[in-house]
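Dropping a structure here in structure tokens format, bear with me for questions.
Apart from one protein chain that is not included, each protein chain of the complex appears where it belongs.
Right after this comes chain A.
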Amino acid sequence: MVLLFVCFCLFVCFSLLVLLELSLMLALLTKATQFFSSGHTNNWAVLVCTSRFWFNYRHVANVLSVYRSVKRLGIPDSHIVLMLADDMACNHRNPKPATVFSHKNMELNVYGDDVEVDYRGYEVTVENFLRVLTGRLPPSTPRSKRLLSDDRSNILIYLTGHGGNGFLKFQDSEEISNVELADAFEQMWQKRRYNELLFIIDTCQGASMYERFYSPNIMALASSQVGEDSLSHQPDLAIGVHLMDRYTFYLLEFLEDIHPASQANMNDLFKVCPKSQCVSTPGHRTDLFLRDPGSVLITDFFGSVRKVEITREAINLTNPTELSLRNELKSEALFYVDQLPVADIIHQKPKQKDWHPPDGFILGLWSLILLVFFKTYGIKHLKHIF
């Protein structure tokens, strides 16, 4: 009897073990299939703050907190285009220079020690933003200022600033409209510059900015609906300004819990900052997105994918060539130039100016004079002149 009981227990344990193993295998398989089906091979982020002046400190803090999360989750600086329209960290009004805080009582410095801003100050304009997105930059633009994405890139675009119904204000002097933005994304799609795009905007009436999108594979989130204002979070009395906007504050809190292997998906992101916390109603748009948002991981956009391929082939390295010594030309001793050669300067000959062909104005003037002359005096005098 006891033996039977023991056998029965063993059988139950064994079956449980097998079931557990099977479920684990299944989970791994789904993870593996998910991994191979996400379709992207690299991640990019374009983070833009469009506001100038010290009282817009919170917009810079917004962008820097997203930058910090994105860097922490693995996207390197070379794949992030960070645009800050004004400098808050080293602003002379900042009581703690080289810091930008997101929480009051100076708990979290989102500026950090390792930040690389690609576009700053006056460079943050609508034209530069659209050029970065569409890739139509002048040939001498350095790589750190370019969005070198391809058709397998997932791009995160985050905009913050002051906005209205259908537009976003850049630097208090120009606006970008939702139509322009939608057209820029369509250009990106036509040139196959993205695989999937996540667009997050934290401005007043932010939902109006994604109304006009018509390119596939775009998911958009906004901090407020049309007709609503996005509000700021809390001020810090020592710094004297509001530190963050509500939506991005709760977004940062949510992202701080995400780690690179996290399985949180977009449905969790849509739940960030409900109306009770945000006062405005965050909105989202997923109709252009092909995959189900529940199957899209947060790390698909905020993190970075590196596929590692292990090879078993041996690689032959060539022997380094012996470095030939430089020919020691016996030349005369070189010397340093005199920094202020007074005698030479005083007797300096005037610079030879390069000859330029005469200006259009001069040519026009001379031709007018000649015309009047020959008109009055007739052409027969020509041979006396030449």
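The rule we apply is simple: contacts are C-beta pairs under 8 Å (C-beta built on N, C-alpha and C of every residue); 3 or more make two chains touch, one makes a residue touch a chain; residues count from 1.
Going forward, contacts and distances are computed from a predicted model.
Matching "DNA repair protein RAD51 homolog 2 isoform X1", "Phosphatidylinositol glycan anchor biosynthesis, class T", "Trafficking protein particle complex subunit 6B" or "CCR4-NOT transcription complex subunit 11" against the UniProt entry of the left-out chain gives the name "Phosphatidylinositol glycan anchor biosynthesis, class T". The residue touching the chain not shown here, chosen from A:93, A:136, A:192 or A:306, is A:306. Checked against the hidden chain, the listed residues A:7, A:24 or A:238 yield one contact partner: A:24.
Taking the complete complex into account, residues 21, 24-25, 28, 31-32, 35, 52-53, 71-74, 76-79, 87, 89-90, 96-99, 111-118, 120-123, 138, 140-145, 171-173, 260-261, 299, 303-308, 310, 312, 314, 317, 319-320, 323, 326, 328-342, 345-346, 348, 351 of chain A touch the chain not shown.
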